[in-house]
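Inspection log for the structure reproduced underneath, given as structure tokens.
All protein chains but one are shown at their positions in the complex.
Lettered A and B in written order, each chain numbered from 1.
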Amino acid sequence: MNAIASLTRATLTKDLRLEWRSKDAINSMLFFSLLVVVIFSFSFDPTAEESRQIAGGLVWVAFLFAAVVALNQTWAREMRNQVLDSYRVSPAPPNALFLAKVLGNFIFVTVLQALMTPLFIVFYNLRALGPAYQLPIVAALGTWALVVNGTFFAAMSLRTRSREIMLPLLLFPISIPALLAMVEATGAILTGDFSARFWIVLLAAYDVVFTIASLFLFGFVLQAE
Amino acid sequence: MVAGVGSFAPRAGETPAPARAVLSSVAMLPAVIVTDLVKQFGRFAALRGVSAEFAPGRLYAILGDNGAGKTTLLRALAGLIPPTRGKISILGTTNLRSVCGQLGYMAHPSLLYDEMSGMENLRYFARLYGVSNRGQNENDQRCADVIRAVKLDPSLTRPVGQYSQGMRQRMSLARALLNDPKILLLDEPFSNVDMRSAREMVSLLTGLRDSGKTIFVVTHQASLLEGAADEFVHMEAGQIVSRTAGLRPAEAR
Partner (left out) sequence: MKRVFPILAVFTGGLLSYALYEALRGAPTEQTMGEVQRIFYYHVPSAWTAFILFFFNFFASVTYLIWRTNKADIVALVTAEVGVIFCTVVLVTGPIWARPVWGIWWTWDLRLTLTLVLWLIYVSYLVLRRFSSSGQTPLLAAVLAVFGALDVPLVYFSIWFFRTQHPQPVVGGGGSIDPRMLHVLLINWLAFSCFAALVCWSRYRLEVLRRAVDETLALEALLEPPARTSRSGSAG
């Protein structure tokens, strides 16, 4: 257990350091996120009252697009120079690698959300009428849901043709309950009309189920040819 | 590390090696046994039933044209490719996953991160191989030692992506040596490498072989290994067609 934790930390640190050095993905991703927010704002220009109701959906769809672009390059560095082979040959527990990638993606997508959220608030004049403290909880649980399955399916799509399209194709259907929960919870908090509690519990259940499933099954996917 | 070099029993159809000093006459179990190995990718048969035994403490050069199955064989030994049929036994077990800590693998892609320096790369891979459980300083020491063994400078901060091909291959070899593996699997280590680097790698490999490691080198350039390899294994169309002993200078180092 300790070995997994220390290897996860080492891998995560390595990934963050690499990302910081090249700033490959982060710069283009930040700009992409900005574009997404602006385009959505042009497309949906509701009144303040309406916007509170649909903001949940808008925001999370925008996050979803940004997340998919981020997820698609999860394994890009490992595919270059076949680094993944050195993982497969080593005695290292595959789950450490998986957890590190999920955490890295989580941080990455959260950074993108941190950029996009203020813009959405500005463009849509958003204000939470319900308990605003629940919003970060929803954001964290929702992001984890997308990222844990996304990282897993990104690894699966490495073995397929049309890699970039396979990831969203596999991710979206399975994520539907989580997406519904995120959207409804955000809407509930912003409008203050309903309690978001059920949705938060559902998201937590979703996260637990799929984190366990991914940890259990990742070894198979990594060792696949 | 495996100590001692065993004498080998001559196999059918093979000429006995020229006489050389043996340190012990105790016959050792083969390091690698391959039985009827078949690998098919769809209809393409990369390996068509390879059977062989490889003794420990030897340097084997695997030669053949493109499509002969050399890389497939090596990757199957490394556990990267599950065979369609047949058995592989390494260090006495068919559960390759259990001995993967004793294997070192190197291929034409460098298996390193281009954006990090050699030392940073190795520090990370040392953790993968569980080398670093002894603590930071010992870890760094091991990495530095291994980098020096391939005649590179541990303090070089240049990212690996900017190395010449020769340097990159040597660093990749260093990575493969981190866990002090008993068996080394090298796939085309000398391709596109300058002569000097290649010769240095060969002399390093013979030194490793002399200390008891079993080394498999897949290469097109048989000439580089003349005088170093114990045996040349010729493959063609997915099978081993012949094994010829290498001529080595008498053990007078």
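Structure notes:
Quick note on the criterion: a residue touches a chain if its C-beta (ideal position, glycine included) is under 8 Å from a C-beta of that chain, and two chains touch if they have at least 3 such contacts.
Predicted model only: the values in this text are computed from it and were never measured.
Looking at A:Ile39, A:Ala132 or A:Leu217, the residue that reaches the missing chain in the full complex is A:Leu217.
Taking the complete complex into account, A:Leu170 is the one of A:Ala154, A:Leu170 or A:Ile189 that touches the chain left out. Of the listed residues B:Val32, B:Ala55, B:Ala68 or B:Met106, the one in contact with the hidden chain in the full complex is B:Ala68. Counting the whole complex, the residues of chain B in touch with the unshown chain are 38, 40-46, 48-49, 64-74, 218, 235, 237-238.
In the full complex, chain A touches the omitted chain through residues 149, 156, 159-162, 166, 169-170, 172-174, 176-178, 180-181, 184, 194, 198-199, 202, 205-206, 209-210, 213, 217, 220-221, 224-225.
As a convention for this text, only the chains that are shown with their structure count from here on.
One simple way to say how far apart two chains are is to compare their mean CA positions; for chain A and chain B this gives 40 Å. Contact residues on chain B toward chain A in their complex (touch as defined above): 78-82, 97, 100-101, 103, 105, 107, 109-116, 124-125, 127-130, 175, 179. Against chain B, the residues of chain A that register as touching in their complex are 3, 6-7, 10-11, 14, 17-18, 21-22, 77, 80-83, 85-92, 225.
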